[in-house]
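All protein chains of the complex are present and in place, except for one that has been dropped.
Take a look at chain A:
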Amino acid sequence: MVSEDRSSPVVCVNLWYDVGSRHEPAGQTGFAHLFEHLMFEGSVHVKKTEHMRLVQGNGGSLNATTNPDRTNYFETMPSEHLELALWLEADRMGGLVPALTQETLDNQREVVKNERRQRYDNVPYGDAWLRLLELLYPEGHPYHHATIGSMEDLNAASLDTFKAFHQQYYAPNNCVLTVVGDAGPDEVKRLAEKYFGELAPVPDIPPAPAGHIAGPATTPVRETVTAAVPASRIYLSHRTHPFGTKGYDAITLLATILGNGRGSRLYQRLADGKRIAQPDYIGSYGVDLAHAPAPLIVTATTKDGVDVAELEDGLSEVIGSLVTEPVTDEELGRAKAMLTTAWWRSMSTVGGRADTLGRYATQFGDPATVAYRLPQWLAITADDVTEAAAYALKPESRVTLTYVPEGKEGKDA
């Protein structure tokens, strides 16, 4: 896909590979993410560490991310280096395996373990997302395990197992290439043919295990963690609808009305209002996963001297109000205005536009559907929000994860 924009001499090259942690079989958790690391460590014509040096050394910014649904790679370059970026991406799509050594694998396993320590283990509440996934999705569901994966799985696997993983999924027929910025369609098509055109497709790429699951759960689940945290915090979560559906659009509006900004119900009623929640740590958001009903997460942290049970009651009451107190025109208008700004902000860089186009092409088979998202948000009515709340946010479908500071179990937190 090409989206030409000559306003600035920069170009973004973005690749979405349709492989994420949902594709990982038992015993191979963390593979998709480890590959995100290995992809920077050299390929047939690119020496170890040369990828970074060539992108940064030509003025570019780059990164890659992995989530349950997919893995993406992207670099924004001064536009005279478009061809270099395409060459680098093609070389690591088609030529990673011969260059992958045991030493590189061992080193990047260590880096990933450090990433886990830094992001999840060494930070208060850092493992909330890992715990929520296990509570939201049953054992065996592709979203049950976290993308960072199990360090035991990573340790146990051989070099050949990793090579096989790459050969299975890193194929031109499992990838969407998007170029946005200072480049035209003819030029990009010619270069894409030149660098990717001869790469062989991989036949019969196995689909991810089915993510079919009822939307909301039917039994509540609760977990309480006692840990070195500075204050009690609650995460309430529900499975809702998959990203990309009308139901999820309503959830997106709902999350904004409920918990995004100072005008939201949670802020107005619990941070302001009752003043039982810390104003900097209250909110709600959806996690935009497309291959099963996606989570809505509501979180709040107690103010000093507030009992965590009182905060939970307050959260339940505000969530319940979405069904019993109709959303006002003002609330709906506020949410739509905020989502409009957020949408255009994400479109204001070539990188943001490229990633969004890649998402819509990969997940919905048609990049043109990107044009419908904002209008579809703006078409959501107050009744749609009430209906979404009644469907997805019932107390019996709720996951409740509570963190309590050490030494405060059973007491006011």
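In this text, a contact is a pair of C-beta atoms (placed from the backbone, for glycine too) under 8 Å apart; a residue touches a chain by one contact, two chains touch by 3 or more; residues count from 1.
The criterion applied here is as follows: contacts and distances are computed from a predicted model.
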Report task. Could you tell me which of "Intermembrane phospholipid transport system permease protein MlaE", "Multisubunit sodium/proton antiporter, MrpD subunit", "M16 family metallopeptidase" or "Amino acid ABC transporter ATP-binding protein" is the UniProt name of the chain missing from the displayed complex? Result -> "M16 family metallopeptidase"
Query - Candidates A:V229, A:L270 or A:I380 - the one touching the absent chain - result: A:V229
Report summary line: Among the options A:H145, A:K303 or A:R359, the absent chain makes contact with A:K303
Query - Options A:D18, A:E36, A:D69 or A:D91, residue touching the unrepresented chain - result: A:D91
**Report entry** Interface with the unshown chain - residue positions in chain A
**Finding:** 7-10, 44-45, 49, 52-54, 56-61, 76-84, 87, 90-91, 94-95, 106-107, 110-111, 114-115, 117-119, 121-124, 182, 194-195, 198-200, 228-231, 261-263, 267-268, 272, 275, 278-281, 301, 303-304, 330, 333-334, 337-341, 344-345, 347-350
